[in-house]
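Reading through the structure tokens given below for one structure.
Yeah, one chain of the complex is gone here, protein chain that is, but the others are all in their spots.
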Amino acid sequence: MYINSRQRDKLFSITIICFSILVGFVLFSYPIESSYFPRFITFFLLIMGVILFVRSSISKENKDTYDIDKIEQIKTFKVGGLIFISLILYIIALKNIDYSISTIVFLSAMMYILGFRNLILNIVISVGFYAALYLIFFYFLGISTP
Amino acid sequence: MKKSFLSVFLCISVLGTFAIAKDYPAKPVSMIVAYSPGGGTDTAARVVSKYVKPYLKQRLVIKNKPGAGGQIGFTSLSTANNDGYTIGFINIPSIFLVKELRKNVKYNISDFETIANIQLDPVVLAVKADSPFKTFADFLEAAKKRTLNIGGDGPQSNNQLQLLIAQDKIGFKTNFVPYNGSGPSITATLGGQIDASVPSATSASNHVNNGRLRVLAVFADKPYEYLPGVPTISQASGVNVPSIGAALRGIAAPKNISATQKKFLENAFGNMMKDKEFLLYAKKTNLPLQYMNSIEFDTYLKKTQKEIKRYMHLLK
Partner (left out) sequence: MFENILTGLYTLADGMMLFSIAAGVIGGVIVGILPGLTSTMAIALLIPLTFNLPPHIGLAMLGGIYVASTYSGSISAILLNIPGTPASVATALDGNPMSKKGESNRAIVLSTFASCIGGIASVFALLLIAPPLAEFSLKFGSYEYFLLALFGVTVIASLSVGAIEKGFISGALGLLLSTIGFHPLTGFTRFTNDIPSLYDGIPLVVSLIGLFSIPEVISMLSTNSNIKDETQIKQQNNFAKFFPEILQQKMNILRSSIIGIIVGIIPGVGSSIGGFIAYDAAKKYSKKPEEFGKGSPDGIVASETANNAVTGGTLIPLLTLGIPGNPVTAVFLGGIMIHGLKPGAELFTVNSDITYGFILSLFISNLLFVPIGFLIAKYFIKITLIPYSILAPIILCLAVIGSYSIRGSTDDIIIMLFVGILGYVLNFFQVPRAPLILGLVLGTMAESELARSLSLSHGSVSDFFIHLVTRPISLVILLLCAYALYRGFTQHKKHNKG
């Protein structure tokens, strides 16, 4: 499943068109004096989406202008999924368990998953980095821990 | 192994409760400030934290919980643990305005226990130094002829409320233009972008000293100590205008804090307000102090709450 740049432009313009229509509906439920500015922007967005759609449909050149290869694109999806899921887990953990523990666990687990398998160094880096964070943010700047 | 671990744990927890019961405070007390670091409220809080230390016998740690005009910070104070180690700096009337004007505000005024009031910062009516309005009477005369543009912190701020109450009582109309804080509204006044503004007294006083701004009236019951010679609005207009728009900054705790802890905190802040060094510092930096003890502060709170409800329709 590879999407070339022309298809990508098309897909993006359709997303923008749908998005601006959706936002438009929300905006029209607000009083005009508090929403004329975003209404105008959304209208502009819609127009730009349509122009991009037309341009990407009529453009004859089918060559891919961007240097992303097929494997890389699939990898982007995988990595993106991994990052967002792990971040969500991390956020849940730091809200419910404890910031320090979840940070150290997140760091070492992510390093392990991403292919850094030297366990001792892994733990040393995680704890060391956490210590540096602690020093700068919580100790020196006096921010309260989450 | 397990057993010894358990006994150590028990020991620590027993010692912990013992310490709390015996000599409060046994660890630093944190104070929630509902505005971002560096702002007026935050700076005042940090000054208080410095000068209350000898009386609190512990550090007072500032925890900034800014956002939504104080709503986030006030809400987090209302739900904070009432073990005496979390108190907050509350702003009146913002705390009422947020509650009255918005939906889904999770705190009630009864969720807070008052400790002491520290500051009272009234709203003032200010014009540019070379403005044709020399007195409030000049201003009033012009306001009756044409619609003047009046800037101020807003929308729906204590400054706007104060202006609206004055208009309602004295009987004139203006066009209120909200600015992003008292500072920007003063800047616009200095630049002649607006006819006058209604900033807080603290933010205006420095510009008055620099000779760039003139204050026509103070919306307070008595003259403002750092603006000598400026009449109160009631003196200037001859009409009694309630000064509930004045911003108070005081200390409060989550409700049901133990009576001994409350007494201790009240004494600590009460003593700080009599501290010579603190008073000297306040004078040097033009901090408008206004001490109220727990009961006085509570009475003021209840009185203002009632009055604000009466004038709320003006803001809506």
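When the chains are written out, they are named A and B in that same order, and each has its own residue count from 1.
In the analysis below, a residue touches a chain if its C-beta (ideal position, glycine included) is under 8 Å from a C-beta of that chain, and two chains touch if they have at least 3 such contacts.
Just so it is clear, the model here is predicted, and its values are computed rather than measured.
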Absent-chain interface as seen on chain B, which is shown: 36-40, 42-43, 46-47, 49-50, 62-69, 71-72, 75, 101, 103-104, 147, 149, 154-156, 175, 177-180, 183-184, 186-188, 190-194, 206-207, 209-212, 281, 284-285
Where the missing chain touches chain A, by residue: 5, 8-9, 11-12, 16, 23, 26-27, 30-31, 33-35, 37-38, 41-42, 44-45, 48-49, 51-52, 55, 65-66, 71-72, 75-76, 78-80, 83-84, 86-88, 90-91, 94-95, 103, 106-107, 110-111, 114-116, 125, 129, 133, 136-137, 141-144, 146
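Operating definition for what follows: only the chains that are shown with their structure count from here on.
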Distance from the mean Cα position of chain B to that of chain A, given in whole angstrom: 40
Footprint of chain A on chain B - complex, ascending: 30, 61-63
Of all residues in chain A, those that touch chain B in their complex: 142, 144
